[in-house]
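The complex appears here without one of its protein chains, the remainder shown in place.
For subunit A:
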């Protein structure tokens, strides 16, 4: 993604879709306008393609650097290469690491590259969609090359060990279409930006902590020594001047892709089709559907296993979807309590 993107996207024509009437759940084609903005740039987001993540944690580091996020504990978990463990007040990008007794789909162990002419390949860079040029960031939406094994399981290696695979995924705030954190915030510290993202105003937050258990993904948390809550801002400051977020900028494999959400969704669909064609039938999108329990995520993912394997909820729901029913039940309970009070007095006086 180029840095001119946000500014370019601002200028790009085309009428924005009208916002949906339902503000609590369901698809919302225009979050920013629903939040009260009039002249809005396209909604920006992340598409994190975990199939190319190498677990280098450049995103974690870049995020901490740019946003001056304090150290989040020097811990050795002993469970895996992941010592960060999860998102929180001081971790806005978290790279999950999973080791599985499962072959990597489409992988060809022991294949030699003798017949491959690198100079020939270099000459064709950028000329064919299968080998995009150095500036390209998006995987081309083509089917896998003819030679790719389709759905084959890697053989057991000669010494009798079965194959294993490593899954790596960079997790982040989902910038939900219907963000529970934002809905429940009593001070208005959490707000929707013109880019459709969700940001905390640290000068307003009073540290009530309500947003923390409201988030269905376990993202936002309180910084103990500071009292306030913190989370990913999708680099609101960088977006404002047309730059891409620090993590996407730093990601060496373009596992983290930044751009207008609509464009990312198209790209993601193509990438899944490509992986399926290559025999990686595990590949699936997570959080991209506007029909899901939070109306779709502004930051969505391509995963290679069930979401819960990565520590993500399989079917998150924005809690405020049920809020009207909750108020109704509370009102009925209040009336019952008043009736109970009256009933306590109506019997013969003593």
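Everything that follows uses one rule, which is that contacts are C-beta pairs under 8 Å (C-beta built on N, C-alpha and C of every residue); 3 or more make two chains touch, one makes a residue touch a chain; residues count from 1.
Definition applied: contacts and distances are computed from a predicted model.
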Of the listed "Polysulfide reductase", "Putrescine transport system permease protein", "Oxidoreductase" or "Cell division protein FtsX", the name UniProt assigns to the chain that isn't shown is "Polysulfide reductase"
Out of A:44, A:215 or A:264, which residue would touch the omitted chain in the full complex? A:215
Looking at A:41, A:88, A:260 or A:295, which residue reaches the missing chain? A:88
Please give every residue of subunit A in contact with the chain that is not shown. 24, 77-80, 85-88, 96, 98-102, 161, 164, 180, 183-189, 204-210, 212-222, 226-229, 305-306, 308-317, 319-320, 322-323, 325-327, 329-338, 340-345, 347, 349-350
